[in-house]
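The complex is shown incomplete by one protein chain, all other protein chains being positioned as in the whole.
Order as written gives the chain letters A and B; numbering starts at 1 within each chain.
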Amino acid sequence: MSAPLGKDLLGLEHLSAGQITLILDTAEPLREISERAIKKVPTLRGATVVNLFFEASTRTRISFEFAEKRLSADTVNVATAASSVTKGETLVDTAKNLEAMRIDMVVIRHGSSGAARFLAERIESNVINAGDGTHEHPTQGLLDLLTLRQRFGTLEGKRVCIVGDVLHSRVARSNIWGLTKLGAEVAVCGPRSLLPSAIADFGVQVFDRVEQAIEWADALNVLRLQLERMTAGYIPSLREYNRVFGVTRERLDRAPRDLLIMHPGPMNRGVEIDSEVADGPHSVILDQVTNGVAVRMAVLYLLAGNAPALAEAAKGGNR
Amino acid sequence: MTESRDILLRGGRLLDPSTALDGVGDLLVRDGKVEALGGTLAAPDGAQVIDCAGQVVAPGFIDVHCHLREPGREDVETILTGARAAAAGGFTAVCAMPNTDPVTDNQAAVGFVLKQGRAAGAARVYPIGAISIGQKGERLAEFGEMVHAGAVAVSDDGRPVVSAHLMRTALEYARTFGIPVADHCEEPTLAAAGDMNEGYVSARLGLKGIPAEAEEIMAIRDILLARRTGGHVHLCHMSTKGSVELIRWGKEHGIAVTAEACPHHLSLTEAEVEGYNTNAKMNPPLRSAADVEAMQQAVKDGTIDVIATDHAPHHSDDKQREFGDAPNGIVGLETALAVNVTWLVKSGIMSLGTLVERMSCAPARLFGLPGGTLRRGAVADITVFDPSLAWTVDPGAFLSKGRNTPYGGRLLHGRVGCTLVDGRVVHTRMG
Partner (left out) sequence: MSTAPTIVLNARALERTVARMADEIVEQADGTESLVLVGIQRRGVQLAERVAKVIAAREQVTVPRGALDITLYRDDLQTVGPRPIVGKTDIPCAIDGKTVCIVDDVLYTGRTIRAALDELADFGRPARIMLAVLVDRGGRELPIHADVVGRTVDVPRGGRVDVGVVEIDGCDEVTLVLAGEAT
């Protein structure tokens, strides 16, 4: 019998609903560990995990680092310059070096879509995608799902709208896959210049105005708008973006029901989301952060230690 | 000067659309020319007899678009290895694009390519000169000098001619020399940083897409400029349904536009990119199923005049990179025949005769090159091939230095038996 998740976690697109549920169900009891005085269990003792971050990211890296340390793994952080051209060593050589050092697990964040898969195909170690280009950010998607599930009980039939720059967002893609597989109704909302032209093929609704999204949704996942989008000509200004698409107190006051507000962080207060909303009673943004560590612990736990042949020998009940 | 041996090609299916010839018979080659053909011919004394039973004997294929990388990237391909790979693919002649390093934009560079081609002694190599100095898109290169030195066309391929004014001037200026101006149709701001066709697949994979309109906008621009100037514009590697419709419109209006398509755009879709396969990355990219279908029909009905390979070898190190960083291009000389036979002929879309017309007769005619016919007295550039022979593509066995193909491991139909250039066998797999 092979491991339930396979060797790597590269994205949510090709996971089954059962596999996603397994990760969430595993993350739930792991939350408690972060509440203990001694925030550590010996599960991954002796395992070596490398956090290979080609893109700067404090929050995701710290979250992974806590998850690894709370499972007693040995962690090494490698932060390198963005592209293989500037850093001088190809991703192929990086992979070979990691393999030669017998690293057990690699958590990789990279600016190129497909980079996590590229690495996973070349090394035996487990590879966890912490964000590859604009492709997927599976642990973020999972922690978003866990947060919603905690509040709603189930995702079946729940209406979740992703607001913002879906075109460039790996968080949006992972969320769309995860939510759809768990039975939620998914919509996106943003200027058309920031939505993929093939968005209809994803089976999601599209709202051109955020008022419509607020009218419809049970929860909003508000994406960060990056300054580069303005300089690259996708939208005229951040000011206009806030005035037309900003999730503000005034807009939420007109909502027919209490919406949950989510944001993957870091927030541009006053651009895509107002402080009143981010810090308000319906915001679950901090829950997302707490769940992030638990979800990452669950993923590390489920991926680590694949040795099916030995498993057979150990069978026979061990009490 | 050594006398070359007579060669008798015995019992093959003689297939020459230029003379509406299609029937089993013999063909005698003497002094580099087609001496006699049809029926049963007696073998002259000392003649080499090649048994072509079960094979097709056709005018040699001509590839009007390939990249031989020399000068500049001899590590990836040389004119020698490229010419040999061409011969292995049944090509008796290829036209080498000028985006080398340095760019082939003057008579000396053109002369160099010709010289290397002659020395290779395999397929003929005709240089294509650059449209602009350094292919920078600013000043015209010396078309006259380059043609005098042996260039058969001009192109800035690798890049589009961004300036409509430059394209217009090139078309007008080329009229003096009677050569086609070949354009790589890509609107740069729409296509910028794109890695594959824009669509659902690119959205799922998180890769920036190149919309079909990037090609179509330049195609119609070039067609309109050809109308204005009376020049001959040749549109390189067309790939979309929309482009086909525009070319058809142009031809219906009597405009001198010709177009080429590559075997990969006639067989594979954007789905090949799944898994971030860099051997499916080229420019223009693999498109949708609807585009492939429209392209296949266009080759059949002649809207697309010729099939060219856009053979673009790359070092495996360069292709073994994150998708976004990998260079565009795949090799094609040694798989073109098989891909075309498998997807166009075997599938029932068109006849073998039409395929030979698109791969041999039309390229010769449109670019004013010798060959493309088996009529008596024509130069003996001949391809003998078995259209039903099944074989598995093994990139490791390519004569080209490039291994970057999406067809590796596939079972295809159609293989070259032997290739004759100027009446000499330059490649053979036959005993």
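As a convention for this text, contacts are C-beta pairs under 8 Å (C-beta built on N, C-alpha and C of every residue); 3 or more make two chains touch, one makes a residue touch a chain.
None of the values given here were measured: they were computed from a predicted structure.
For the omitted chain, the shown partners it touches in the full complex are A. Of the options A:Thr26, A:Asn77 or A:Gln226, the residue whose C-beta touches the omitted chain is A:Thr26. Within the whole complex, the absent chain has one touching residue among A:Phe53, A:Trp177, A:Phe202 or A:Tyr301, and that is A:Tyr301. The residue from A:His14, A:Arg36 or A:Arg59 that touches the chain not shown here is A:Arg36.
In the full complex, subunit A touches the hidden chain at residues 1-4, 25-26, 28-30, 32-33, 36-38, 40-43, 71, 301-302, 305-308, 310-314, 317-319.
Note that in this section only the chains that are shown with their structure count from here on.
On the subunit B side of its complex with subunit A, the touching residues are 198-200, 202-207, 209, 211, 275-276, 317, 320-325. On the side of subunit A, the complex with subunit B involves touching residues 13, 83-85, 90-92, 110-115, 117-118, 132-136, 170, 173, 196-199, 201-202.
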